[in-house]
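Here's a structure for you.
For chain A:
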Amino acid sequence: MPFAILNEFSPFELTEGVIFSIFATIIIACALGVITVRNPVYAVLLLVIAFFSSAALFVMQGAEFLGLLLVIVYVGAIAVLFLFVVMMLDIRFVARAKLQRKHLQLALLVAGLLLFELLAVVIIDQPRERADNKLTTSASQVTASQATANQVSANQVSSSQVAASQVAASKKMIAKPTVGLVKDILAKKIREEELAREEAAKGLLDNTTELGLLVYSEYLVIFEIAGLLLLLAMLGAIVLTHRKRDDVLRQNISTQHTRDEKARLVDIEPRSGV
Partner candidate 1 sequence: MDNWPLLSTIIFLPLLGAGLLTLIRGRENDIALAAKSTALWVALSNFALTLGLWYSFDRQQEGFQFVESKSWIASSGISYSVGVDGLSLFFVVLASFLTVLCILASWRSITKRVRDFMAAFLVLESLSIGAFLALDTILFYLFFEGVLLPMFYIIGIWGGERRIYAAFKFFLYTFLGSVLMLLSIISLTWIGGTTYIPELMNTDFSIGLQRVLWLGFFVSFAVKTPMWPFHTWLPDAHVEAPTAGSVMLAGLLLKMGGYGFLRFCLPILPDASQFYAPLVFSLSAIAVVYASLVALVQEDIKKLIAYSSVAHMGFVTAGLFANNATALSGAVMQMISHGLVSAALFLCVGVLYDRAKTREIKAFRAIVQPMPAYARLMLVFTLASIGLPGTSGFIGEILTLLGVFQASPATAFALALGMILGAGYMLHLYRRVFFGPPAAMPDKLYDLQTRENFVLISLVLPVVWIGLYPAPLLNIITPDILPIIATAGH
Partner candidate 2 sequence: MPSLLSSLLPVSLAHYLFLSTSLFVIGLIGLFLNRRHVIVILMSVELLFLAASMNFIAFSAALGDLSGQVFALFILATAAAEVTIGLAILVVYYRNRASIAIHDISDLKG
């Protein structure tokens, strides 16, 4: 009864396993393709497929915001960029330099070793992993069910709390003299945030909002730096590739505004001639 074990797992797990294996094979295949295929265009396309499938995996794991982001950023921007560059630079199909036998063996050996080590880390943790895993999956179910159960009770509780906090906030408000409009807006913002955090705690919100909450509270600074990084990259690219090309008409604002000495307003007496 080969399929006896099937009933061991819930239908949900089954589908998940199938989807995962499909996508995993696609990614590995495309990755191998990227590094082996001769024509760079094919390489880029394979890269795109790999990104797509990994985005799918992300979504499967509940990180749909990132998955979609992956699709937009990687596939949309980076892959296109690659294509653009590949097309622009008419890269000739250079014959792959013959790989000496000795190099290949050494490379494979090292790669194999590396692979083994990484897997070893995985395998060694496996036994404990498996145990916790079971635990987590079952736990996740448990939490899922509980979540729904206490959701209902949470609502009653939270509403009373909300009321109480509003009262407290307002009391606070009255105590301090109203300094100005800004203060009111800020206070409102803080209250909303507290409200959102309570709901996140209850695990109700979807991935994006949760992510947003997290990013804009704890990782705010790092997020700014990431933004800065991107700005820097953009500037860098421009500076690097910018060329002054004189065969292109260009407008030079500053020269236009300067006064030309020769052209001057002159008062002429009537009938005296210039």
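By definition in this document, a residue touches a chain if its C-beta (ideal position, glycine included) is under 8 Å from a C-beta of that chain, and two chains touch if they have at least 3 such contacts; residues count from 1.
With respect to how the candidates were assembled, all candidates are chains of the complex that A comes from, given by their letters.
Given the structure is predicted, the values throughout are model-derived calculations rather than measurements.
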Which of 1 or 2 touches chain A - same complex, any copy = 2
Key: List of chain A residues in touch with candidate 2 within their complex   = 2, 4-5, 8-9, 13-14, 16-17, 20-21, 24, 27-28, 31-32, 34-35, 38, 40, 43-44, 47, 50-51, 54, 57-58, 61-63, 65-66, 69-70, 73-74, 77-78, 81-82, 85-86, 88-89, 91, 94, 96-97, 99, 104, 107, 111, 114-115, 118-119, 122, 125-126, 129-130, 133, 136-137, 140, 207, 210-211, 214-215, 218-219, 222-223, 226-227, 229-230, 232-234, 236-237, 240-241, 243
